[in-house]
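Apart from one protein chain that is not included, each protein chain of the complex appears where it belongs.
Per-chain residue numbering starts at 1, and chain names A, B and C are given in the order in which the chains are listed.
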Amino acid sequence: MAVLNEEQEMLRDMAREWATNESPVTEFRKVRASGEPEAFDRTAYATMAEMGWAGIIIPEEHGGSDFGFMSVGLVVEELGKTLTASPLIATTLAASAIILGGSEEQKAKWLPKLASGEAIATLAIDEGPHHAPDAIEASVSGGKLTGAKAFVAEAHGADLFVVAATDGLYLVEKGDGVTLTTRRLTDQRSHADIAFDGAAADKLANGGDDLLDKVLDRARVLTAAEMLGMAQIVFDTTLAYLKQRVQFNQVLSSFQALQHRMADLFADLAQMRSAVEAGLQAIDSGAGVSRAAIVAKAEANRVMHTMSNEGIQLHGGIGMTDEYDIGLYLKRARVLEAAWGTRSYLKNRFATLGGY
Amino acid sequence: MAVLNEEQEMLRDMAREWATNESPVTEFRKVRASGEPEAFDRTAYATMAEMGWAGIIIPEEHGGSDFGFMSVGLVVEELGKTLTASPLIATTLAASAIILGGSEEQKAKWLPKLASGEAIATLAIDEGPHHAPDAIEASVSGGKLTGAKAFVAEAHGADLFVVAATDGLYLVEKGDGVTLTTRRLTDQRSHADIAFDGAAADKLANGGDDLLDKVLDRARVLTAAEMLGMAQIVFDTTLAYLKQRVQFNQVLSSFQALQHRMADLFADLAQMRSAVEAGLQAIDSGAGVSRAAIVAKAEANRVMHTMSNEGIQLHGGIGMTDEYDIGLYLKRARVLEAAWGTRSYLKNRFATLGGY
Amino acid sequence: MATQLEPEARDSVDVFREEVRQFIAENFPAELKGKGLSMAGAEGSAKETPAQKAWREAMGERGWGTPTWPKEYGGGGLNRKQAAILNEELARAGAYNPIGGMGVMMFGPTLLEYGSEAQKQEHIPPICRGEIRWCQGYSEPNAGSDLANLQTMAEDKGDHYLVNGQKTWTSGGQWADKCFAIVRTDRSDKHKGISFLLIDMDSPGVEVRPITMISGTSPFCETFFTDVKVPKENLVGEEGQGWTIGKRLLQHERTNLSGAAPGGRSGASLADIAKKYGRTNKDGTLADPVLRDRIADFEIRWTSFLHTARRAVEESKAQGGVSEISSALKKLGTKLGQERAELTIEIMGLQGLGWEGDNFSPVELQGVRAWLYGKATTIYGGSTEIQNNVIAKRVLGMLDHQ
Partner (left out) sequence: MATQLEPEARDSVDVFREEVRQFIAENFPAELKGKGLSMAGAEGSAKETPAQKAWREAMGERGWGTPTWPKEYGGGGLNRKQAAILNEELARAGAYNPIGGMGVMMFGPTLLEYGSEAQKQEHIPPICRGEIRWCQGYSEPNAGSDLANLQTMAEDKGDHYLVNGQKTWTSGGQWADKCFAIVRTDRSDKHKGISFLLIDMDSPGVEVRPITMISGTSPFCETFFTDVKVPKENLVGEEGQGWTIGKRLLQHERTNLSGAAPGGRSGASLADIAKKYGRTNKDGTLADPVLRDRIADFEIRWTSFLHTARRAVEESKAQGGVSEISSALKKLGTKLGQERAELTIEIMGLQGLGWEGDNFSPVELQGVRAWLYGKATTIYGGSTEIQNNVIAKRVLGMLDHQ
């Protein structure tokens, strides 16, 4: 765990307490059972926004607290632990795009609403089942955006989309010319294909040529932070299970082969946490963000993959049942592994940044 | 172990007995201590030839037994177990090139000498430190071969070289226009760079365009067979060590973490053996040779790599000493892993053959 | 090596092949062509179309669903060569063997070995006709890998046993007619106190509760036994012989499981999937060289696994016993199957992670289920950890320190 300042510790403790008491995995199960494509609890999200979480990276002048990414990362990690379904990450990322690339007018219009929870926003970047920000075809002509976006997360609840077009990022409000088709993935969250058909689009013109890259860096790190919470819980749950389950008259935790596997996972988890925290810190400090973001997400992908598989295996049969939570983490894990770049994608980018 | 016929069982038993009694690792240590670049015991090789091993794949009409590659593979495996240094593989491969691509005259001139041990031969294919048969630059003009070959195995003892040139394979005898420079590698065997400077060259003209590929298939499989013997011994030695070494008042073999690692190695070794034997059988049957050869060498590389590292680790400090044999297997392993294609090279070729 | 058949043998082979072809032509309904029964054993339900029923009955009458079982109990009585021809011809016609499940794969062979004449006469023919579904009553909630630690009690009441207890992971328990179970008849000895019992699933006191799996399906149940009466003639072998019989049955299970990792042998090759879901070069090869390398990496190891499985069979035949490498097949095959499933969903991207909806193809949705359900393959039928213990101790002789 990174060394935190007092504000961050309070935030973390608050998030942990709320997630544990008010938003345990049973809450996600209710969302899932409802079958609603929006797939989150509006009342819960309103509470989060009241606690200031939707505005953590938003400047104070626009109604946020400006605590930075390390802080929102702490909250996201805690929410990841209990699989809390919410548009918090999506809205934060959209807000970061507006902060980095928006005009004063755009900021004044949207940031206060996002901070207060009055509006929900999300990114609409990729156009196929693989992350491919270099292959964007959606285009804008005369202020109207046309194109197809695929598997947009938190699309159903969003009032605002930050959309990647061939010449930059645009703000598009839900409504005319925006049609959603639900895509139900293993994680049972909100995903949709979106057809933009001459939708009114307002360019984020102040972010420079690498605005999309900067936003994607943030997307990678925050997603990794959610995965960190998930991996931590899978590890903790598995350890606790091994300590209580008896086989052949011994608790499983006394079997050395399992001990050594847990030691490996412990070391992996340590690396994952270091990488994610370094990514969050890099965004806040502004130094070496792209590389740090790649390392964060690539390590999150690697460790979450191993952890989810080992978690299932070490639980034995019970982990295979829907009644037990661990399978829910596995099914969310693969979706997040694919989001904003698989390990293969990220390695390629890392090498490119390294000039080899 | 593949199911053998009676001849093969006898051959295997004879090779095992000879290697164990007449050519244990101490014999290789003597060769190493001599510092001779030739790096094998001529008396021992004469004995091998007397036992018929140099002629196993050579037709009876040319003084061999025509038992096939499965048979010579059995012998090579046994010699690999004791790290016996000899030009048996090199000579067998050169003989296979002559059998596949030579004229009756060439066969009649060389095969009897190779079978009897009177002459030693080897392949000279690659021109740099990486296996790259597509990048051959040595060329022949007016019956004279010019070019530089690198890291040619068993070069010092060879009377005859089977040399790859841009337009095919050639026979070149040692002597004028053939200059050796010793390359001393970790395995302390015979390797040399060879400068061919207008050396008299006699083309193997009957093998078709894929003669080189066919010879390389055989090189891969026989090298894998040597590695199989090595891996088997590293495994056996490690298992025996774990059964006798006591730490914390327990024999190491009773520690479950080590048991599971040995179970993994056991399974790996089973795969390696299956792959190597399938490669040998494919050569003898003539069906699917190229793919089988790739699988054999690629699996040999993978398993030998893991086995040599795990063998050292599981032995602890004693395995790090030169006095103990296991390090010799490690140092030979990496040389053979590089020979005729690393795993990366072989995977690329496998995909190409598979049309993807 | 090719084997030359004597002329008359070749004739009889040809005659048999002709007989099979004719049978298929006359009995196999065209609408079932190419459908097969994928995953029927573990995940199928009990529904049957009229065409499926007709095909099952036709095959069952001949005994060809259990081709090598003795004719006297309703099997096909075929030799290996004939059984192979039957399989070839079924495949050629796009047909399939409609008789399967645990009765065929595990229970039947075990009962043929250990059952009384009366038991064989009663239970084998309905299995051969595919009329009776069997389920397995082995696992209990507190006896996962430590199977012998079972607590379900069968009390001797003179002419019957009174069974009380709970089983779990009862495959297809909700559809099964009968259950072969291992139960405790003696508390004084862990292994010798176990007996092998056949229980009617419609007996009073049997209650079944399906378990939903992470894949969303319910192929297994929890099964509760409360004062269930089981006639004494349903004891297989002797009292206390249940562990021996039960382990023998598991050997049949393992043989069936090692190559059967879901995703491990589906139709399309990984390279074909990658070509479909990713970019290709002009010459049709994969545009992503790293993915290409990973696919080749997998395929090479998969090939050597197949070589190993074949070698295990050859060695076992030659030695007249079980080859020691057989012990490694289950862990190798199931791990590779899982790896293949993971690679497949990665190749497909988010399109490979669909849960439901028309915008995913049936193959895609089935792939996701197979990926998730496949996680069980390294757990059931002797987990990989148990396999490792067995290899280390029995094959490698790494005995526990006393």
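In the analysis below, contacts are C-beta pairs under 8 Å (C-beta built on N, C-alpha and C of every residue); 3 or more make two chains touch, one makes a residue touch a chain.
Predicted model only: the values in this text are computed from it and were never measured.
Visitor: Among B:146, B:290 or B:344, choose the residue that contacts the chain missing from this document, as touch is defined above.
Guide: B:344
Visitor: What subunit A residues would touch the chain not displayed?
Guide: These residues of subunit A touch the chain that is not shown: 1-3, 239, 242-243, 250-251, 253-254, 256, 258-260, 262-264, 266-267, 270-275, 277-278, 285, 291, 294-295, 298-299, 302, 343-344, 346-348, 350-352, 354-356.
Visitor: With the missing chain put back, which residues of subunit B would touch it? List them for me.
Guide: Missing-chain contacts on subunit B: residues 128-130, 150-151, 181-188, 191, 193, 245-248, 257-258, 305, 309, 312-313, 316-317, 319-323, 327-328, 330-331, 334-335, 338, 342, 344, 347-348.
Visitor: Would you write out the residues of subunit C that touch the absent chain, in ascending order?
Guide: 289-290, 293
The rule we apply is simple: only the chains that are shown with their structure count from here on.
Visitor: State which chain is most central when centres are taken as means of Cα atoms.
Guide: If we average C-alpha coordinates per chain, C lands closest to the whole-structure average.
Visitor: Roughly how far is subunit A from subunit C, going centre to centre by Cα mean, in whole Å?
Guide: 40
Visitor: Between subunit A and subunit B, what is the gap in Å from one C-alpha centre to the other?
Guide: From the centre of subunit A to the centre of subunit B is 52 Å.
Visitor: Could you put a whole-Å number on the gap between the CA centroids of subunit B and subunit C?
Guide: Their C-alpha centroids are separated by 42 Å.
Visitor: List, in ascending order, every residue of subunit B touching at least 2 other chains.
Guide: 256, 259-260
Visitor: Would you mind listing the residues of subunit C that make contact with two or more other chains?
Guide: 385, 388
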